[in-house]
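These notes concern the structure reproduced below.
Excluded from the complex is one protein chain; the other protein chains are retained at their positions.
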Amino acid sequence: MISNDIVTDQNAARDADLNADYDALGARLSRSGTDIETLTEKAMRFAVAVPSWGTGTGGTRFARFPGAGEPATIFDKLDDCGVINQLTRATPTVSLHIPWDKADPDDLLAKAEQLGLGFDAMNSNTFSDTGDAHSYKFGSLSHVSEETRAQAVEHNLECIEIGRRIGSKALTVWIGDGSNFPGQTHMGRQFERYLASMKQIYAGLPEDWRLFSEHKIYEPAFYSTVVQDWGTSLLTAQELGDKAMCLVDLGHHAPNVNIEMIVSRLIHAGKLGGFHFNDSKYGDDDLDSGTIEPYRLFLVWNELVDAEPRGLNLSHMIDQSHNVTDPIESLMISAMEIQRAYVQASLVDREALTGYQQQNDALMASATLRAAFRTDVEPILQMARVRAGGAIDPVATYRAAAYRAAVAAKRPEVLGGGGGIV
Amino acid sequence: MISNDIVTDQNAARDADLNADYDALGARLSRSGTDIETLTEKAMRFAVAVPSWGTGTGGTRFARFPGAGEPATIFDKLDDCGVINQLTRATPTVSLHIPWDKADPDDLLAKAEQLGLGFDAMNSNTFSDTGDAHSYKFGSLSHVSEETRAQAVEHNLECIEIGRRIGSKALTVWIGDGSNFPGQTHMGRQFERYLASMKQIYAGLPEDWRLFSEHKIYEPAFYSTVVQDWGTSLLTAQELGDKAMCLVDLGHHAPNVNIEMIVSRLIHAGKLGGFHFNDSKYGDDDLDSGTIEPYRLFLVWNELVDAEPRGLNLSHMIDQSHNVTDPIESLMISAMEIQRAYVQASLVDREALTGYQQQNDALMASATLRAAFRTDVEPILQMARVRAGGAIDPVATYRAAAYRAAVAAKRPEVLGGGGGIV
Amino acid sequence: MISNDIVTDQNAARDADLNADYDALGARLSRSGTDIETLTEKAMRFAVAVPSWGTGTGGTRFARFPGAGEPATIFDKLDDCGVINQLTRATPTVSLHIPWDKADPDDLLAKAEQLGLGFDAMNSNTFSDTGDAHSYKFGSLSHVSEETRAQAVEHNLECIEIGRRIGSKALTVWIGDGSNFPGQTHMGRQFERYLASMKQIYAGLPEDWRLFSEHKIYEPAFYSTVVQDWGTSLLTAQELGDKAMCLVDLGHHAPNVNIEMIVSRLIHAGKLGGFHFNDSKYGDDDLDSGTIEPYRLFLVWNELVDAEPRGLNLSHMIDQSHNVTDPIESLMISAMEIQRAYVQASLVDREALTGYQQQNDALMASATLRAAFRTDVEPILQMARVRAGGAIDPVATYRAAAYRAAVAAKRPEVLGGGGGIV
Partner (left out) sequence: MISNDIVTDQNAARDADLNADYDALGARLSRSGTDIETLTEKAMRFAVAVPSWGTGTGGTRFARFPGAGEPATIFDKLDDCGVINQLTRATPTVSLHIPWDKADPDDLLAKAEQLGLGFDAMNSNTFSDTGDAHSYKFGSLSHVSEETRAQAVEHNLECIEIGRRIGSKALTVWIGDGSNFPGQTHMGRQFERYLASMKQIYAGLPEDWRLFSEHKIYEPAFYSTVVQDWGTSLLTAQELGDKAMCLVDLGHHAPNVNIEMIVSRLIHAGKLGGFHFNDSKYGDDDLDSGTIEPYRLFLVWNELVDAEPRGLNLSHMIDQSHNVTDPIESLMISAMEIQRAYVQASLVDREALTGYQQQNDALMASATLRAAFRTDVEPILQMARVRAGGAIDPVATYRAAAYRAAVAAKRPEVLGGGGGIV
């Protein structure tokens, strides 16, 4: 963790400006009847999980270029997650990936407690081979071979068991199963095998757990993917039962798709489970949240805030690949951009919006959303962090603390090379 | 209709070649244990409906360039449909669009009988204003105004009533409702209003009818569309009941989407109702079937033929916009291209395919599909037409008969201009 | 025009808030060394042309739903354009479309002068038939028939002649030529015919004029389009000569394309001529600027502002289809959103940005752009309008003036119907 003295010093240098900006914004918001304090409290309650593997430099199939001080173990990763939450106060939980993060659950719990962290949804991995008896080259939960499917089911049940011991309450299942050639698989039977495997996993779910089904249009399979879109994810969740929900990842859709509408439909169906946040321009680019299409992120949050009265239980995680930045910095910035969209969406004058919608006043309805989006809520985010003990400017504070150099001195060097995500 | 003498003469000139090609193909197919006669019989049983409005030259928002002899009334259109079926023997039914085709049901029936035609699914139109009290500018079945929704429901019930009297057994509902601006509509409530309206229509459905829900990603709405994809279409069909099914149009999807997989998923869900055939490169281009991506058309049929043992009751229609061709020619060619894909898909060695799939032999599984696709089944299609009384070469025969010139002399001239679909 | 009393009254009601917001923003900007007055002056110098046809309600191929008080003549349209500029002070010029706007040039000049307007680039129309001898059904400037090409060339020369008399200095050529079927045209020869026609038009260009080549990936042609992308547009401009430049329309690209990069490349090539502004989610949706992806609009302006030292002579126009809003309101909002992006892009700390780029500090470089984008420059835009005699809130002022009701009482009613753009 970073010395609190550094955080304090850095905040002190920015405190006067923050107070001025906060007061000015508060005054302006009050003119339209909005209490800035309500928004700041919402911002303080905001939380998004960090994926353990996101703390390492990511790569593409062409190459991976590691940085200095790459985390070598799950405990290194938790250290990095601790720093992210220390400075942003927006990421109190970590999501683990098994087998990458396999360790003694008691050690995991102890380490997390020390860092003030908890554990979010568990993630299984049946998209690469890690020494098991049966290869996932041709699929996992939907494989034609019963033995391979059983192995994949067993792995998921093990993830649940690990998660149970560290306080997780959900399992996220994303598989790369699909095909690269028309005809390679019988798409109908493959889906039935997938459902049968998922039912076995579902049967092993503790009473208070949820199972998240995550869809993705393509990659690593390039002709067909078993759970290719929200329609198939919905069918899956419907067939499994009440504890099965759909997870939406912003980069897993076909080009041009209206993602906020999928959110709305899944809310209607009672099957929205949460999000994997990132941004994208072409495919599953796994870019930093809010850096490519920030208004799209706002529109997603607009649906979520609109549905707040329903009391949805949503599970949010950042899911990105940090190929050219310090992953800690990217995760901090991303958490704040997601939080920013949430606060902006909370600013929408919903009564006015509903009125315009009822009158088919498309122009003013649209202007009402944009008015919220263009409000610079940075002072609210900064104030929320300060009040919770975090940093006004997390990146500047992190750099001032020279954390990366410090861990680089302790952690083994990692060489770049032939590609891959971790 | 075209004089049978012309058909006979034209066929006579091609008869010897056909017999030679048919025998050669038969011999080759028999080597791999396939009986050409079985395929010819399948081809003869093939049928796809023609949309009445497809007989007129279509347009874009930029312009419409009518041709000579445009049909002026539904009876002209039925005449044209009669010719299409006379020559191809593949389009025995016509699908009507109300109010465009509104006429005395008895007259419609009499005319159809005279031409040897029947009626397929009815199509309602609530995407343009045609003089009704309430405008559909801001929606129809999902409009915020109860009066407008009621009017749209009433129109659909009228379509059912007309259809009931002419022997139709299904209603296809496609609406353009949506929005052009984020915020213009509350996407959740809009969908709920749509469902409520659809339930009223469903309640008016005769016992032996079906209701087809058709999705489309965009156009005429350019930000959100109420029934934007198969997921929402499925939700709709699920909420309505057993008589509600999903219709798939090949041009109504996001870029890159695997349409044959949607077919497979809807079959799994028991909700596939049929197809609107066309081809596309960019959006809902409504191009002639099989002219852009013929292998995609084959892969769709591969799913349908694979599912034949399930005894699905599917309703197939051509849905195209013929902007630069004689619509009669395009409809004939399109019916034959769809039929071609069906026969090619019927050629797939499914036992071998299943074997390769079980062994994860992606290369040979894929090659098995391609072997069927590259078989030139033209002699089978020609023989099926001849045996049913049609033309070996429908386009050449049609041109020889100078049908277009004949009707152009009788029908009023239509001027081009500012665009639109009909 | 709207009574100045109404503008004054409306402004008076908002004046105190504006001053407070302006001062607060000015104070905040001065902390980072930015002088708000410099920005306000930039905002006051901003101008974007309004297309005459944009003042009428647009439609799709499915339908057009006109509103009240549709302009019936070019003089009505100029009246509407006068109001737009009166309130926004950002649209001093109008772009005409021939033959839609054909009228005595002296009358056009007199009317414009009375309204305080000038004329921007001329637009020719060879994508629909308007009574000429040769139809454009199968193309215009690239048609196989020499007579048709000559007619289209002649029409463009006439546009130049009209433009010359009303003070325009540029001709924009956008054609719909292409094909709907593979094989329909020989793509190479078609392009050569197009180039030959364009050379004839270029030869008729006055010395101080420019010729803008505008590309579009598809629509109204759905398989191939002669000028389908910026590469072909560039080839065209290169072959024509120094007065030929490329025009970029935000909605004319393939999905996912990085448009700001095309801007950068055309600047490199010395061939960027200007923009047609709008927004889009799927295709050439022609939605209101800044309503779908405002950050993309900002990134385009970021390139343009970056290139300001080059002294580019750019021609900017709004090009939208207003299907569900009052076109005057949409054009005002759009002009202001484009202006907003320009001012935000002018806020980018380019020295800091260059520094981060040199250090490969992707995170801070990206954050530098976002910091400018999230600054709420609304007070600057409002102040620029007030100082130039416009309205603080143009839409509210326009509504208060009841302009639409007034013209609706005078202009002939337009019935909706079968679709089309105008």
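Order of writing sets the labels: A, B and C. Residues in every chain begin at 1.
The rule is short, and it goes like this: contacts are C-beta pairs under 8 Å (C-beta built on N, C-alpha and C of every residue); 3 or more make two chains touch, one makes a residue touch a chain.
As the structure is a computational prediction, the values presented were derived from the model and not from experiment.
Asker: Which chains here would be touched by the one that got left out?
Answerer: Over the full assembly, the chain not pictured touches A, B, C.
Asker: Quick one: which of C:A90, C:M187, C:M336 or C:V407 touches the chain that's been left out?
Answerer: The one listed residue touching the chain not shown is C:M187.
Asker: Considering the whole complex, which of A:Y22, A:F46 or A:F138 touches the chain not shown?
Answerer: A:F138
Asker: In the complete assembly, which of C:S366, C:Q382 or C:T397 touches the absent chain?
Answerer: Within the whole complex, the residue contacting the unshown chain is C:S366.
Asker: So one chain is hidden, and I want to know which residue out of B:T325, B:Q339 or B:Q382 touches that hidden chain in the complete assembly.
Answerer: Candidates B:T325, B:Q339 or B:Q382; residue touching the omitted chain: B:T325.
Asker: Quick one: which of B:F46, B:F181, B:F222 or B:Y282 touches the chain that's been left out?
Answerer: Selected residue, touching the omitted chain: B:Y282.
Asker: Contacts of subunit A with the missing chain: which residues?
Answerer: The missing chain touches subunit A at positions 58-65, 127-130, 135-138, 176, 179-182, 184, 217-220, 222-223, 255, 280-283, 285-288, 291-292, 321, 323-325, 416-422.
Asker: Using the document's contact rule, name the residues of subunit C that touch the chain not shown here.
Answerer: Residue positions of subunit C that touch the missing chain: 137-138, 144, 179-188, 191-192, 217-218, 223-224, 228-232, 234-235, 253-258, 260-262, 264-265, 267-269, 295, 299, 302-303, 306-307, 353-354, 356-358, 360, 362-363, 365-366, 368-369.
Asker: On subunit B, what residues meet the omitted chain?
Answerer: 17, 20-21, 24, 27-28, 31, 255-256, 258, 281-282, 288, 290-296, 324-326, 329-330, 333, 340, 360, 362-364, 366-367, 370, 373-376, 378, 395
In the analysis below, only the chains that are shown with their structure count from here on.
Asker: If more than half of the interface residue numbers appear on both sides, call it same; otherwise different. Which is it for subunit B and subunit C?
Answerer: same
Asker: Let me have the rounded angstrom distance from the C-alpha centre of subunit B over to the C-alpha centre of subunit C, please.
Answerer: About 39 Å separates the centre of subunit B from that of subunit C.
Asker: Which subunit C residues touch at least two other chains?
Answerer: 255, 281-282, 288, 291-292, 324-325
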